[in-house]
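This is the structure, below, for whatever I ask next.
The complex is shown incomplete by one protein chain, all other protein chains being positioned as in the whole.
So that you can tell them apart, the chains are marked A, B and C in the order they are listed, and the count of residues begins at 1 in each.
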Amino acid sequence: MFHQTPLKTGAVLLLATAAVVYAFTTGFFGLELLTEVAILAIVAIALDLVAGYGGMVSLCHGALYGVGAYAFASATVLLGWGGGAGMAMAVAGGGAFAWLIGAVSARTHGIFFIMATLAFGQMAYAYFFDSPLFGGSDGMPGIARLDLSGAGLDLNDSRGYALFCTVLALLAYALAATLLRSGFGRTLVGIRANEPRMRALGLPVWRHKAAAFGTSGALAGLAGALAAQHTMYVSPGLLHWTVSGELLIMVILGGLGTLVGAVLGAGVLVFVKHEVARFTDHWHMVVGLVLIATVLSGGRGIFGQIEFLWGRRGARRPEPAATEGSPDHA
Amino acid sequence: MTADASFWIVQTLNALQLSMLLFLLSVGLTVIFGLLHFVNLAHGSLYALGAFVGVSASAFAGSYWAAFAVAPVAVALVGIVLYVALIRRMRNAGPMNQVLVTFGLIFVFLDLFRLGWGDIPLGMAEPDLFSGRTEFLGIVYPTYRLFIIGLGLVVLAALSLLLSRTQLGAIVRAGVDNGDMAACLGINVERVFFVVFCLGCALAGLAGAVAAPVLSVTTDMGTAILIPTLVVVVIGGLGSLRGAIAGSLLIGFVQTFGAVLAPQAAAVAVYALLAVVLILRPAGLFPARG
Amino acid sequence: MLEVRDLSKSFGALAVTQRVSLRVAPGERRVLLGPNGAGKTTLFNLLVGELAPDSGLILVDGRDVTALSVDARARLGLARSYQKNNLFAGLTVHENLALSAACAQGKATALLADSHRDRGVVATVEEVAERVGLSELLDASVDTIPYGARRRLEVGLALASKPRILLMDEPTSGIGPGGINAFHAFLHGLPAELTILIVEHDMDLAFGIADRVTVLNHGEVVFDGPPQEARDSALIREIYLGSWGAEGGGHA
């Protein structure tokens, strides 16, 4: 069950402070990385919401993210809408697509759910890859960023945009935390722990799962809109399953079912990758070895391990291990 | 236009050839899934390893058959190392951790291939014995492709015999049906797992060596084949030989005839099929356990 | 209240429920008896919708619910506890009960309010915990509490959804004589208007609590009547002693 523990609050505040300090001290490339981390953190939070708390491990969040990016691009470039309407479109698009996937896949579990989401994600990828309307494999250029000059913000400035994305990531965290503390979130955890029992208690489980997946997709769609504005360009590569795979790595690396871990995982993966890439072209191997080491060292992920150690200090009862719960057959 | 009977016979053979390649890969994956409850995403990388080792072996010995012999053995050896170092202790670590570790392995293998064999795609010659084409039923067909079909059928027959007639097979079947029960019967489950894992790896290596003369050998071939193989396994149902062959045939035929009849939809067809199967049969067509 | 007409279910050649008809009045305490394999749990599964019957009807308050899903029937006030503990692993007792209570009180989908701190939910959780004797263990994880406590929580989960019809599948299995006495008291403490169906092996307990007894054998209703009659029935004695006598009518 999710608890916004003092440890979590502290970690979030620390991360937010670090992001702001970094934004004012780093160079242009650092700002690119920060923006990337903030955007990926939103998708990772979205993924942790369903995978870590709902037990729905998805391999289509890259596709949801991509759908959001394309929705923003189509709304602003093809339809000529404003940035705000574009963002709304991205949230709606990601949410609607995810709701559909969730509704259809709700009956499947475990590896079958993973594969069902993979199938839908890859279908979306193939669609955008082949669609002349959206530029096919070349993607869509010419995307403008949201105009917040009225509020005194210049998003075309790298620092302004990085901070904007950081704030949205923070809001995404707050939203996810609120949702997980609500009845909706409690029930979601109940479904993960024992889906048949939840049904026997009168919950229309598929509807709840679809709603949760849709919410997650809406968040992913928001991140997609930010990504589209960040690069001012969208391409089908965003939807590819390997993007979903990397998102899953972030969440697990940071600590599945800890929410803060998703943010941490996004940051660690992006920065490790870039740091390693400065020294070798073979950064894949380093990332791979880091992943293996993470699992061998307990499998809780970074923040999961921190919470575990914190809990062992006797301050609090530790969170239940972030593995799939199974019905009690004692 | 000569889209007559011979055209469809050739396309059917194409579909069978693709099915058999998929079968060689997916059967190992599905049995490891079913028996060890282990999600090995690096299975595709083992296939790529088989292809790379095959290229080197055949270049070194000057004969295709060196690849055919060496690749399965080499990949099985790597499988032993993986099993002892990782898989054994990951078996009870939950699917998420397994996914993460084997994802990490994919990355490691990717760069090992780059370091060992470079970035440029490689090729491998067909064996002289099966080069050229064979004429039958009024059609002409590449002999090597017939060899692949034959090999797939031989492996299928051997595995079904192994499963139905031998003690090992009985244990494996019992283990897939109910792992706890097999353990209760005092069977050394650990050793059976080990043998099955190595056999699965050897088959992946064999598939790599067999596919190399038809395809190009590239560093990303393992990741590229992973998804179709997973699709086969999931459509067929985890852990069943019947599921693996049914899934392979289904995907092989859908992909081939999709390419012929509706090329624009070919890219989506396999995923659409997967989605439909999962909606109608959430545990695949032939799930091994109730 | 709850009515079953000609309900049948087979698995292949094995008929597990054969033309079963029942009629349970509001507030009635009905005990289902029968040897192992008589089809009692199957009947429960059919009643709550976890299995679909081959034929026959199930009515709640005169309304045909045969085609309704598990959750839809639960929302009509049908709740069950399981023969094997079926709890929310990894969560606390409070969280377990709150999940059930929130579901019944329409708080399960609240987007902002924490359902587990909701006043109505907390009141139900505390009341149910009191009834099943878990007040001291509310903050303990269900993975760490003793078996007997888990068994009581199993019933508590069903009860927390404030059902109108409560189906309990061997609630006393494995909890020893002390537990059985406590269960007896618990049952007497339940609201009189609650309709209850219990699958029970302990004959003494069964006859002690039942308003009426239904005996199943090989999927068929072989007896339906007041407990005194059941006690005197030669047929029941034969069935029970035939298959259960050797084990002393006990519970595993």
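Quick notes on this structure:
Operating definition for what follows: contacts are C-beta pairs under 8 Å (C-beta built on N, C-alpha and C of every residue); 3 or more make two chains touch, one makes a residue touch a chain.
Following the convention adopted for this analysis, contacts and distances are computed from a predicted model.
Of the candidates "Na+/H+ antiporter subunit A", "NADH-ubiquinone oxidoreductase chain 4L", "Fumarate reductase subunit C" or "ABC transporter substrate-binding protein", the chain left out of this view carries the UniProt protein name "ABC transporter substrate-binding protein".
The shown chains contacted by the absent chain are A, B, with contact judged over the whole complex. The missing chain, though absent from the display, is touched by one residue of B:I80, B:A125 or B:L285; that residue is B:A125. Note on the undisplayed chain: of the listed residues B:L18, B:L156 or B:V189, the one touching it is B:L18. Only one of A:V20, A:V167 or A:A277 touches the absent chain when the whole complex is considered: A:A277.
Although one chain is not drawn, its touching partners on chain B can still be listed: residues 1-3, 7, 10-11, 14-15, 17-18, 114, 118-123, 125-126, 133, 140, 142, 144-145, 211, 213-221, 224-225, 255-257, 259-260, 263, 266-267.
The chain not shown here touches chain A at positions 27-29, 32-33, 36, 126, 129-130, 136-139, 141-142, 158, 227, 230-233, 235, 237-238, 277-284.
In this section, only the chains that are shown with their structure count from here on.
Chain A has its Cα centroid nearest to the centroid of all protein Cα atoms in the structure. Computed centre separation for the pair chain B/chain C is 48 angstrom, with centres defined by C-alpha atoms. Centre-to-centre, using mean CA coordinates, chain A is 32 Å away from chain B.
Of all residues in chain A, those touching chain C in their complex are 1, 178-179, 181-184, 186-187, 189-190, 193-194, 196-205, 208, 211, 317, 320-321, 325-330. Interface of chain A with chain B (complex): residues 57, 104-105, 107-112, 115-116, 118-120, 122-123, 126-127, 129-130, 241-242, 245, 248-249, 252-253, 256, 281-282, 284-285, 287-292, 294-296, 299, 322-324.
Of all the residues in chain C, the ones that touch chain A in their complex are 48, 50, 69-72, 74-75, 79-80, 84-92, 95, 98-100, 102-104, 107-116, 118, 141-143, 147, 150, 157, 161.
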